[in-house]
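Input: a single structure, listed below in structure tokens.
What you see is part of a larger complex, with each chain still in position.
Note that the chains are named A, B and C in the order they appear, and that numbering of residues resets to 1 at the start of each chain.
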Amino acid sequence: MNNVIMMSPEINKLIEQALREDISAEDITTNAIVNGWERGEVQLIAKEDAILAGLGIFYQVFRFLDPDMIMETKAKDGDSLKRGEIVAVLQGDLRALLSGERTALNFLQRMSGIASFTHEWVQELEGSKTKLLDTRKTTPNMRIFEKYAVKVGGGENHRYNLSDGVLIKDNHIHAAGGVGEAIGHVRRETSFVRRIEVEVESLDMLREALDEKADIIMLDNMTTELMKTAIEMIDGKAITECSGNITKGRLKELSTIGLDFISCGALTHSSGIRDFSLKNLRVIGG
Amino acid sequence: MNNVIMMSPEINKLIEQALREDISAEDITTNAIVNGWERGEVQLIAKEDAILAGLGIFYQVFRFLDPDMIMETKAKDGDSLKRGEIVAVLQGDLRALLSGERTALNFLQRMSGIASFTHEWVQELEGSKTKLLDTRKTTPNMRIFEKYAVKVGGGENHRYNLSDGVLIKDNHIHAAGGVGEAIGHVRRETSFVRRIEVEVESLDMLREALDEKADIIMLDNMTTELMKTAIEMIDGKAITECSGNITKGRLKELSTIGLDFISCGALTHSSGIRDFSLKNLRVIGG
Amino acid sequence: MNNVIMMSPEINKLIEQALREDISAEDITTNAIVNGWERGEVQLIAKEDAILAGLGIFYQVFRFLDPDMIMETKAKDGDSLKRGEIVAVLQGDLRALLSGERTALNFLQRMSGIASFTHEWVQELEGSKTKLLDTRKTTPNMRIFEKYAVKVGGGENHRYNLSDGVLIKDNHIHAAGGVGEAIGHVRRETSFVRRIEVEVESLDMLREALDEKADIIMLDNMTTELMKTAIEMIDGKAITECSGNITKGRLKELSTIGLDFISCGALTHSSGIRDFSLKNLRVIGG
């Protein structure tokens, strides 16, 4: 599996931990039924239409239980799957197939849920320059998987975490005593490789942010009308991002006013899953 | 915070890890703006109606960053919150308030989302003996938080993981060569403290399960009519659970046919979140 | 090695940690003597009669130090070994053979000690329906290995830990205010997949437990006479377990009174070890 996510040294730790969550001692049902090594085969099937995301992670779960597990793939991350489609065939230790099933599907379903949801929203923006962004509103200890799924679905990633991007929010501005003061502190203290983003809630705040040459302006919870005025004021002098109260229904309208980005927490916190299952298990031999 | 979830030695590990996910090095924005210790205060506010779940976890996130953080609570887990309600007030190191915000809210919002969603579904079952159950379709590395939230919302917990409950599913039956064989293996091999549950998809399979004295029968993906017949056949000789294709709209009908339990993955995989925010940050002193 | 214990994602963590306990920096003796890669072979020999348990764990210790280590087995877990018998032959990096020896044997000897001890006790119960159970009186961080060894020796496992089985003990009853109250709380709060077990010390407590329909009754520290009366009172309405002051000498007598289970901490806390050693080390080539 050659997805970029497989190159992160973080994922093995998280997958192993998820397996331990589901198998704190042993899989008592499987171990009662299959007492020794037997070779089995099973199909991964899409139970609803979906954008596939996380097939490499799905496979890696099984490889922790059986390093010799083989997966033949019929599709790859980003592919559009039809309900009933066979996505992959796994061959390996029968017990690993049975014990790894739920954890592997829990990753795949959630990642495909996010990719599919993102894909639907992104289509609303087609034809415009505006792009859809994720946020840090991810599930704890799942961010690397969820941000990857957003990209698979056609969205773009905002900063990964508090350590790798500057975003001055309302509470920072309160703490600093003003937009200008906040930007000043940040410019002095943070690495030049980072663009400085400021969240503004009014045209007054916007004016201050422009005076201080913020690189990115987040227009927070504004009406479409107010955003139009703001974008005119900004006039290309900063990258623009719109945030707050974003619904799918509003995307088309928002795509016409010249925004660079629309960010939306729902991509990762409210997408729901897409259903997959392991079917047609066969025992091949012992 | 006296919730039972706070008594689990697992949670500190997971909370600390979630904080490291969001702060892999340092919070560059906050550290640029607040360079030394200052005391701050902030309010936790419900941005939509919700059943509160996870307030102890929310607090614990901040205590990792500032062991002297104080939280005054206005509500407790299980309470029904109104939009705009102040839920708690935090006082402590201003930097901890700013840096811990997102991680703390990510836990609280998801847990309250599950509790609220569960609460709505449970109300459909009122007046019947039938109870709503969660599944193992939880987010990887979030199970302890998600199963707790289901209980806060009025649902009940199915087995926690593969190590602590027996559930013989279709793939196990294929591997064993039949319902009877599977139950036999499990009865010989697993601890007597566990009830044996079998998933059946037809009346033939049900008959075999009853012959083998399964303790719990899961009626999988059956029509309501077929389930009625099944429940008559079971006639109190086993606990009954219904699973597959459960929607909120079907709950009322299902509550009338004498089922003991209805289990539903959507509680933990598709509930979405409830929105909260930290507002009215004040710097109190240095 | 196809033992079910090898399918637990917990064991690798514990084995690796045990190796680090014994090799906090490097094996200074071995590294002084064998400075580069050389191929070696060594025999695992039983130094006393034993029931073998833990051969897969033994092998896994060496594979952490040399992933290419090969083990040819002459016996498998559960086999009855005679003093002097060759159990297995290992081939691989000479340094791994020398450095892994003690940790591998420490696992194998303790697990075989428990299996052998259990096996001897179980034979006292032959011909009766009564079965021998372990407890949670295991060595910290060794439970998965010790409970597996009990099964290899012919015993059965009680609950694994506090999270996967209900056992209402004297201190719980004090805290709840009575047997009935305790059972009531537990029935309302815990998952239906769990059987409820109560520890009783008198016939009065037993009566209350039966009234509340406890699933399993533990008769704690009772005389054989008193247990007979209790079993008559229970009359098949609950599973029975006897606990406290169990000695090997008492087992025969206890096997005649109709108990379902006898549980005994000594299996895991006082079995002692069975002795094995690595002998006839040969250097094969460099």
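In the analysis below, a contact is a pair of C-beta atoms (placed from the backbone, for glycine too) under 8 Å apart; a residue touches a chain by one contact, two chains touch by 3 or more.
Computed from a prediction, not measured in an experiment: that's the story for all the values here.
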**Request:** With 3 chains shown in place, count up the copies in the whole assembly for me.
**Result:** 6
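In this text, only the chains that are shown with their structure count from here on.
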**Item:** Interface composition of copies chain A and chain C: same or different, split at half
**Value:** different
**Item:** Inter-centroid spacing, chain C versus chain B (mean Cα positions, whole Å)
**Value:** 32
**Request:** Return the distance between the CA-based centres of chain A and chain B, expressed in whole Å.
**Result:** 21
**Distance from chain C to chain A - Cα centre to Cα centre, in angstrom** = 43
**Complete:** Each of the following residues of chain C touches two or more other chains, namely 160, 163-164
**Prompt:** How about chain A: which of its residues touch chain C in the complex?
**Reply:** 16, 19-20, 23-27, 30-31, 35-37, 64-65, 95-96, 99
**Asked** Where on chain B is chain A touching in the complex?
**Response** 14-15, 17-18, 21-35, 38, 40, 42, 94, 97-99, 101-103, 105-107, 109-110, 113, 136-144, 161-172, 174-176, 182, 185-186, 188-191, 194, 266, 269-270, 272-273, 278, 281-283
**Prompt:** Which residues of chain B touch chain C in the complex?
**Reply:** 156-160, 163-166, 191-195, 197, 216, 239, 260-261
